[in-house]
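Read the structure below first, then the notes.
The other protein chains are all here in position, but one chain of the complex has been omitted.
What follows is chain A.
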């Protein structure tokens, strides 16, 4: 008989107001500030671009508030590895080194790399002074001796910095993700420039692009994966991509 009384003592708890979940702090999402059309700052200093749109869509899917901040490309992975930020959207290709530091989501688009230089220039000539984004796979690719032999490598903070330097003649070629170089070629200043050689997809320079998730947060990683897959399945991803690209980049 008494045994039935103890649960009864808990009954009043049923009538207490449900505990209000503690307001979760907004997710810190890191993007690069100067990678047209993926992420950049508008006149008022707000982030914009494809990666920003994708990040916001994921936050909506997660039902979480997100705070977008810009970092230089090489800063993003370490910050995620230390757990200070939640997500990083900077067109990361998956490499074993990076995979040790951060979690990688399912791909949300695919990329390849390509040299850009003066139109009609010889790739052999042009690549002797090549600009790359610091910490990028392109930089790593060119540091391999047999490929980087006789190449003067100029690592720069951002995509835009690379392109600016190329335009100013600071380097004769730039090795960039194709979709980051392509908008530059379409601009007025990019008119004299063109793709040099053929796109490079092998040796880590091409393939799927992932969102980097802070180290060890498996729940967040899985939630992000689900959100991406849902966005792809619902067509939202395609709709976002079409705002920025003339074809399907997935």
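Simple rule for what comes next: a contact is a pair of C-beta atoms (placed from the backbone, for glycine too) under 8 Å apart; a residue touches a chain by one contact, two chains touch by 3 or more; residues count from 1.
FYI, contacts and distances are computed from a predicted model.
In the listed set "Protein translocase subunit SecD", "GGDEF-domain containing protein", "ABC-2 type transporter transmembrane domain-containing protein" or "Protein-export membrane protein SecF", the entry agreeing with the UniProt name of the missing subunit chain is "GGDEF-domain containing protein". The missing chain, though absent from the display, is touched by one residue of A:57, A:142 or A:178; that residue is A:178.
Among A:45, A:96 or A:246, only A:246 touches the chain left out of the display. Annotation for chain A: contacts to the undisplayed chain at residues 110, 112, 114, 119-120, 178-179, 182, 185-186, 191, 194-195, 198-199, 201, 206-207, 232-233, 246-250.
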